[in-house]
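Below is one structure. I have some questions about it.
One protein chain is absent from this view; the other protein chains keep their places.
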Amino acid sequence: MNAMNTLPKYIVTLCDGPTCMHQRSKTLKAVIEEELKKRGLYETTSLVLSGCLGMCNKSPIVIVNPGYTIYGGVSPEDIPEIVEEHLVKGKPVARLAIEEDYLYNRFYRVFGDVAFFGQQMRIALRNCGIMDPESLDDYLSLRGYEALAKVLTDMSPAQVISEVKKSGLRGRGGAGFLTGLKWENTARQKSDEKFVICNADEGDPGAFMDRSTIEGDPHTVIEGMIIGGYAIGAHRGFVYIRAEYPLAIRRLRKAIDEARREGLLGTTILDSAFSFDIEIKLGAGAFVCGEETALIHSIEGRRGMPRPRPPYPSQKGLWGRPTLINNVETWANIPVIVLDGADWFTTIGTEKSKGTKVFALAGNVQNTGLVEVPMGTTLREIIYDIGGGIPDNKKFKAVQTGGPSGGCLPEQYLDTRVDYESLQAAGSIMGSGGMIVMDEGVCMVNIAKFFLEFTQNESCGKCTPCREGTKRMLEILQRITKGEGIEGDIEKLERLGTMISKASLCGLGQSAPNPVLSTLRHFRAEYEEHIKNKRCPAGTCVDLLSYTITDGCVGCGLCRKKCPVGAISGEPKQRHVIDQAACINCGQCYAACKFNAIQKS
Amino acid sequence: MKQMITIYVNDKAYQVESGQTIMQATDGIGFRIPRLCYHPKLSIEGACRVCIVEVEGARNYIASCSYPVNDGMRIYTNTVPLRRARRDIVELILDNHPDDCHTCERDGICELQRLAYSMGIRRRHFEGEKKNYEKDLSSISVIRDPNKCILCGRCVRLCSEVQHVNALGYANRGFQTVVMSAYDRPFSESVCTNCGQCINVCPTAAFVEKNYTQELFDKLNDSSVIKIAQVAPSVRAAIGEAFGIPPGQAFEREVAAALKKLGFTYVFDTQFGADLTIMEEASEFLERIQGNGVLPMVTSCSSAWMKYVEQFYPDLLPNVSTCKSPMSMLSAMAKTYFAEKIKIDPAKICVAAIMCCTAKKYEAARPELMVNGLPATDIVVTTREIAWMIRSAGIDFLHIEGEDFDAPLGLSSGAGAIFGVTGGVMEAAIRTAYELYTGETLIDIEVNAIRGFQGIKEGKVLMDGKEIRVAVVHGLGHVYQILDMVRNEPGRFHFIEIMGCPGGCIGGGGQPYAGSNSVPLDEEVLQKRAQALYGLDRERTFRRSHENPHVQKLYKEFLGRPLSSLSHKLLHTHYTPKEPRGIITREQTA
Amino acid sequence: MAVAGDQNIQTLQEYMRGLKSTGAPCSHLIAILHKTQELYGYLPREAMDEIALTMDIPRAHIWGVATFYHYFNLTRPGRHSIALCMGTACFVKGAADILEAIKNKLNIDFGETTGDGLFTLQQARCLGACGLAPVMMINDKIYGSLTPEKAVAILDDYASREKKGVLHTGNV
Partner (left out) sequence: MSLPLEIIKKKRAEAINRIIGRGFLSTKRVYVGMATCEIAAGSKEVMNAFREAIQTGLTDVYLTQKGCAGRCNLEPTVEIVEEGKIPIKYGRVTREKVREIVERHLKKGEVIEEWVIK
């Protein structure tokens, strides 16, 4: 990519998705660059390689902005014409331009030129950032509720289910169950009443995809749910949402009211025979309620404790009736599948994981934020190409996916493709989409302890392995990070962890040991270092630290003044010394020293 | 049509009925997968994870209590990793449980202890912080010790699903989860009816009765006191179990003998009190039907039911018979009629009631039951406590020579004996009321319509052409059904018997713990205890309360007639609505 | 029992009356508890009793729900509630140090209220502002990119404004 110092006049986007790449988009790039240079446009044109743009049947794809002209089936021979006519003369080449109106395109018109966004593919988040979430008009203008209308006009419930099945869409909440199959199972049940639930109890610490979706585009979730209700024969839907999301709740409430006013919710929707309405149910701060049976209990007004399955919610769910539960992101995909078609949808992603996945990219990474990429994108692409790599010249250490249920993957796994199977094989999980990047300053034992503290705190307390087992694992980890680890602790962690994951009642318990087991798998030496040598290689476990003053000390005395326990002594202008017995490892001297003369180890 | 399917357990094929859980299926073919939170009478919790098995094709272990069998399923119940996981799970429970087995009430009869032993836990691997809560000693009947609680949830489910009292619930979550009453208030301030069924289903000693054995031993060793015992019918029907005798054998005269050996001066029979109750209650009933009294009349013998009605249905208190319970009637007679007879200051008499019931401890302390300023019943001990006392005092219960109860309050009719079984009070009342009303003797006195363990039983009796419609309820969980009927169709019944515990007093909260080969609330055990009492009834010379010559004598010498003013003073009482108001649940809510 | 003329109880009763006819009473419980907390700032026992009697939900059940969900306060919170985010992103970026600084400053732990009733410290599980990590929320306002010093300064500011009386009540 040519470095730009001033804003470009044109932005030329080349799709670099697998299909386009196969169609030699790389050669195209060279040809374009050559043509630009020839005409002296190289400095004023930005050339961007994007992720898959989902127009594979017309590949290779070249997009020229402003104006968002899409050229399809471009060959190297076409390039001079495009550059001359469009970029020099400002007249798009009608012969090559294609009319594509995919729902996600609009996002690119606004954001496609920024590398962070250009590499992404926005399906669930297609409207987030380009419309007023509190305006039904805005949503309608972006073909909102057209999928619903299409379903009500042209499709039988069975056809809707078959389309969703064909799309290969899998639950975006974590487990990755085939959505269409879930719909089919629920549709098959005979019952006087059925329900649809949107799981918006986004509880992973560090994940906020669902909040952003609802805050940015609430109607898409509503539309998805109505279509789901139509497909399975339900007339009531519930959105179970965290009370900690007041803005999302307010926007959702407003969206529901407006949809109702416009005849998009309620009785005889859009003059059809179908009726459906949605209620909002608030969570109250319990991570476990993301588990579907716990969520159902919570909606029923009980403690959010999971129950054994079967019966599955599709058989016996809310108030004992067949219930279809999908999470926010899954629902947000539905209108796209209906309008742009399952055939199109299946062109995105990998063989077993279709479509895109939203990640909340955070931690020690340059560009933090929401990232939606086609399944099959590598971790490296997400962290380095989109995320911009690790800040402060630090080294990458691990990436954590799947939140407290997931695992930490080290550098050698950076080329893992994000899809359900690959991540699992690597020892982590897709989860709902938290992605935390960690640099060398993060201690893996400590991070495992952090996650276990979380699951321990969020354990509902019902089943023994999770309630008692995670507590014991946590105690062992606390011991290790304090330097009190003993021989055999690692084996105990493994023994407990394996038992807990195989014997716990629900997904929370079954996955609770994952952060420990995965760090044990990939960072075992770091554990051993803590236990055997009482050393924390990352330098974060306070009890294992020691501070020493090096030759760099000029004897300014600042550290001596800062030390709260008077453990530092030394004459002015002489090298100071820390009394290790008195030092409490608070680190204040380290922070205060202006000469980097204090060493932490 | 039951469909048979093939399952493989540890690679051996078995034919089992479809539609069962793995546990049900394997129970039927000679296995008994270890279990803890599971209880056949309660909803499936799936919490303890002790009953896990391996199922081919499943990624994780499967809780056999909840997972259905399907054709061709391959189940493994004893693989090495599974055994280790199960063992570790039980160890995790132990690791958060006091290590005080030797000094524990349930030492030797604790399900957790048994389970830990059979899991082969000989060493600890995962010890750490243990929970540390205060015992709740506030209730006069039931002690709650959260430290011994293993969160199997049986008590919570029982209190909600079986009894519909909902005094118990989980509070907090995760490692901090505790079973407690609302707002963490003392148990005594809750809606608890003291039925004690939580004690029966608890696998450990997280719930035990408030123990009064030491007080009783003190009294028994106090020569300045006249020690009077009275024994409830159901005690004799179950006490053998506490000594390892299979259920179903009555130990009537043996109990009397053991109590005398313990040091009681007089051993009376609560069944005499029962006969007396029938005299009063049948008369009250006839008075109500003849004099436009409030109908239907509801019995008042069950202490748990009495607290329940005061809290949950205060508006229906006028329907409740004013009769005291047999225990309280007998105690009242002991401290008046009998005290006069032996010319002893009633204050020097200690009446100890040996009851199958924990709620009787609460009843004994009710101020409205005082007689001439003295508590009528001084101490109540349960079947379990008395069995322990007998053992502790070095009495060889199994080889004891039986003795008679003492006169004049020790002779009872068969009607008094069946008081202990659900339907018994009604049956006894019918036997007497029929004769009082018609003047004729009821020949077919075994009223089968109201025997048995159905939750609600209905029957009809023709008395001189008048149809008397009766109903019998046992277990507080069924009460709302019958009382809804009473509200919706006030004329539907004339007389209703309500017992707080499932099965009636034979299933009381003070009865011996389930042995190692049965489960608490086992209906088969209840049947056998019932049969024991029906057997006593059949063996009696007198089977109708009014035929009891000592009862007749009591009226002649002291009370005059049923419902006399002295009767009213000593044998009847009144009830008042109690706080906190109970919330009636028609569906289970836990 | 409810104090006569208690405005909040009346509002709560009206709220419940509106719900009682629709669906299973228990399914409204969490919404009612939210309403209660909105009115009182926490869940007073009297209010829970009122809910039990009006909605026919056993007290032990209400108590179980109230203690299960960490969003509900069981004691009266301080005037300003500090929710320190301990989500992963914040943790990775040093939330533990912020916690230490706040604990030292206020002498309270999570779930506790300062002696002067000014601050309640609560643990948040991701406030969804990971880009600004580490963050804390005081009442409804989010403070991002915290350092221990910055956090303490913010608390000082609240305390001093509180002294001058320029701050209104907490949760609005």
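Observations on the model:
When the chains are written out, they are named A, B and C in that same order, and each has its own residue count from 1.
In the analysis below, a residue touches a chain if its C-beta (ideal position, glycine included) is under 8 Å from a C-beta of that chain, and two chains touch if they have at least 3 such contacts.
Everything numeric here is computed off the predicted structure, so don't read it as measured data.
For the chain excluded from display, the touched partners among the shown chains of the whole complex are A, C.
Of the candidate positions A:Ser212, A:Thr377, A:Thr401 or A:Ser432, contact with the unshown chain belongs to A:Ser212. Screening A:Pro66, A:Pro310 or A:Pro572 against the full complex identifies A:Pro66 as the residue touching the chain left out.
Across A:Glu43, A:Asp138, A:Glu440 or A:Glu484, the residue that sits in touch with the chain not pictured is A:Asp138.
Within the whole complex, the absent chain has one touching residue among A:Val114, A:Ala243, A:Leu414 or A:Val577, and that is A:Val114.
Subunit C residues in contact with the hidden partner, per the touch definition given at the top, are 127-132, 135, 142, 144. As for the chain not pictured, it touches subunit A at residues 4, 6-8, 11, 65-67, 109-111, 113-117, 125, 127-138, 140-141, 143-146, 148-150, 152-154, 208, 211-212, 215-217, 245, 247-248, 262-263, 269-272, 362, 367-372.
The rule we apply is simple: only the chains that are shown with their structure count from here on.
Simply put, of B-C and A-C, more C-beta pairs touch at A-C. We define each chain's centre as the mean of its Cα atoms; on that basis subunit B and subunit C are separated by 44 Å.
Touching two or more other chains at once are residues 286, 302-303, 305, 458, 460 of subunit A.
For subunit C, residues touching at least two other chains, in rising order: 26, 57, 61, 64, 68. Residue ranges of subunit B in contact with subunit C, taken from their complex: 160, 166-173, 180-184, 190-191, 580-581, 583-585, 589-590.
Subunit A contributes residues 286, 302-303, 305, 307-308, 310, 456-465, 467-469, 471-472, 475, 492, 495-496, 499, 501-505, 510 to its touches with subunit B in the complex.
Contact residues of subunit C toward subunit A in the complex are 24-31, 33-34, 57, 61, 64-65, 68-72, 86-93, 124-128, 130-131, 133, 140.
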